[in-house]
Structure formats: C-alpha cells, structure tokens
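Here it is: the structure, laid out below.
Omission of a single protein chain aside, the complex is shown with its protein chains in their original locations.
Entry: chain A
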Amino acid sequence: MAIEIEKPSVGLSKVAVSDTHGEDSPYFAGWKAYDENPYNESSNPSGVIQMGLAENQVSFDLLEKYLEEHSEASSWGKGAPGFRENALFQDYHGLKSFRQAMANFMGQIRGGRAKFDPDRIVLTAGATAANELLTFILADPGDALLVPTPYYPGFDRDLRWRTGVKIVPIHCDSSNNFQVTPEAMETAYQCAESMNLKVRGILITNPSNPLGATIQRSVLEQILDFAVNKNIHLVSDEIYSGSTFSSSEFISIAEILENRSYRDSERVHIVYSLSKDLGLPGFRVGTIYSYNDKVVCTARRMSSFTLISSQTQHLLACMLSNKEFSENYIKTNRERLTKRYDMIIKGLKNAGIECLKGNAGLFCWMNLSPLLEEPTRESELELWKTILNEVRLNISPGSSCHCSGPGWFRVCFANISEQTLEIALERIHKFMEQRRRN
C-alpha cells in the first residue's frame, strides 16, 4: 500500500505547523501540572508549588511605593496633558528620555564600570523579541549560532523558529562548574562545519540561566577572542545583570570591551530587559545594545514589529531616571535575592542536596544526579515526574535546558513568598529522608 504523504494544513507555512516553537517539552508540561493544581497557602496547601518560573517577586513593594509617590509616571496628571503626545508617539527610535534612563540604569547595574550610549539602544517588546531580532540580523536561514549548554529552553524557539537559524550547542559539564572552555567552543564550531552549517555567532547568557552564576572575566576574554578568531558575532544576553548577589562579581562584556578600548566591538551586541531585574515581564521591555552602527540602524527599523507601548516607556522613563529610586532599588533587590538564595541553599544542604555555587539570578542549579537510577535522561525525567507528582514541586529538568549531564535541575526561589519557600524546602527534606530510609 502506498504511503500517504501528509500535506500540511491547507496552505499554511512550514513554520506554522512545525514544532520548533518547542512547546511540547517537559519545561512546558510542568506548567500544565501546576495550572491544574496550583499551591495556595489557604485554599490549596497541598497543591503544586511553582518553582519553574524565573520571576522576581521580591521587590514589588519598592515599585509600588514609587508609583504611589509619583502618579504622574502612570497617569499623565490632571486633564491628562501629555497624553496625546504620548499616545501618538510610535517613533522606532524610542522615547529619548527612556533610552537615556535605560542607558544610565544599565551603567548603574554595572557599578559604573561601563557606560552606555543612549543612541545605541534599540527598544523591543521584551528580550524574547530582541534575541529573535538579532538572529534575523546576524544570520541567514540555515546558518548556526553556538550556544553554551545548559541554556534557557526558550532559545530553541526564539533563535530558531521563524528565523530558520540552527543552534549548535557548546557542551559544558560539571567537571569545571559548567564553564565554557576554548576546547568546547572549538568542538562546537567543528561540529557545525561538519554539518555544513555556517557559524555566524556565539550567544551567551551572563549571568547564566539556568546556572545562576556569572561568567568569569578570563572566560569572557576567551569567548571574545574566539569570536574574533572565527570572525563571528558575540551576543551577550545580560537580562539577569541586575540580579547578581554582589555588584562586583558581575563582569559585563561591555567592561571587557572598554578595557580593550573597544577594539573588535563591532561584533558585540548586548541584550537586556526589565523582566527579571525589575520584575516586569508583563510590560514587555527589552533592548538591544550594539556597538555596530549597521546593526543598530537595521535593528531599529526591524523593531517596528515589536515596539514598546509608549505608555510603558513613559512610566519607566520617569521611574528609572529617578536616581534615588534606581540606586535604592538595585541595592535592596540585590540584598533580598541574596537572602533568598542563602535560604534555599541552606535548606537544600540540610536535605543533603548540593547546588552549583551561584552568585546571581532567580534560581539555583541543583544536583540530584546521586538520586538517579541510571545516569540517563530517561532517569532524570522519571525523577522529575516523581518530584512533580509526589513532592508536588514544579522544577525544570536539566534536559529541557540541553544539559549534557543528567540529574541537574533549575529551582526558582524568587517567584514565591518566603513561607512558600519554607514549605517547599520541608517537602524536599521529607522526600530525601524517605529515600534514605528506603
């Protein structure tokens, strides 16, 4: 019997029917389990606790206080003067005051060790859009970007889906705390070549998601050198730059460039967003900062497809230009995240669980490999299901982040209250005790 060739749905594109959006992975399946049975302190105390969502909920009070004291930021004042100008503003250059405020904020986050030019800032509706946009600009369909593993699962969609660009992983492992090495980069490059893929760039996330750690200066230098040698681009997604536990430990690629007097800078592009540091993912605020004029110009034009609401630009321009607010926010947010991190590490340690030494982000990278039946991905997924269904915690399995060594999990700590975190840690403790007894 002839094999029926399945036609895609009447006249839809390959992109529309492909699954490169990646939403069939466990990363998303865990969310479903949570949605069906979400933990609530009073109404559903035995529900699933969401620890798979990298949101920052520890500093909302600071934002709310600012808004209360500065209503002009959100409401255009009595009679709404300035409303119409704001409502009409759709210039893809972005509100100048907002770009200025962003540039200053990014500089503040880096402790003043790097300075940003507002005219190099291109605004996009979130870092999701920024990463996709950069990929459209830096690569053609069929080309490849090198990305160190483990990496944020969303990249599979953001970098590949509509762009047709491929990701070739730079494998990192626990032997050296998952740091990128020149050998690993070279191997990835060769691997791409052997598949006849043209490598256009390397994309790093610094601080790393899911590792929750900053990239060391020496490693950044090596990565930049590698990009120069291969004559490719370097994209540094610094979305967690304001979520480091100590200001001095985060080294931005901007600092490395400054130290090199901006030599080789035309191949470097930074992505930023307010979704993590300010906890505002709903407002869709992302940026591309490029040292390459042509990229800035093209990105700006392309941003027409993903502009930030002028209402939101206005609000954040006011908020971030307030030095008193921004300095206090950065400092306080850092302190609170550190406290949360210490709490979870201690709690996990008491349960006999080790984590990668982290210093940033909204999550920790937990090592459960000793618990695996076998050192395989399947075993890891079994363990993940157990934790989801029995311990009732939604955490992210390392395999969804393309981690080459099984048994690692990303556990978020900033999207729940301290009390809920205590409960989660108690559950883990009990679970580990039970396992030890068995």
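Some observations on this one:
Just so we're on the same page, a contact is a pair of C-beta atoms (placed from the backbone, for glycine too) under 8 Å apart; a residue touches a chain by one contact, two chains touch by 3 or more; residues count from 1.
The rule we apply is simple: contacts and distances are computed from a predicted model.
The UniProt record for the undisplayed chain lists the protein name "1-aminocyclopropane-1-carboxylate synthase", from the options "pantothenate kinase", "Dihydroxyacetone phosphate acyltransferase", "AP complex subunit beta" or "1-aminocyclopropane-1-carboxylate synthase". When the missing chain is restored to the complex, the residue among A:74, A:187 or A:404 that touches it is A:74. Among A:136, A:189, A:272 or A:325, only A:136 touches the chain left out of the display. Screening A:110, A:162, A:392 or A:410 against the full complex identifies A:162 as the residue touching the chain left out. Residue positions on chain A in contact with the hidden chain: 9-17, 21, 23, 55, 57, 60, 63-64, 67, 71, 74-76, 78-80, 83-84, 86-93, 125-126, 128-129, 132, 136-140, 143, 157-158, 161-162, 200-201, 231-233, 266-267, 275, 279-284, 294-295, 298, 300-302, 304-312, 315, in rising order.
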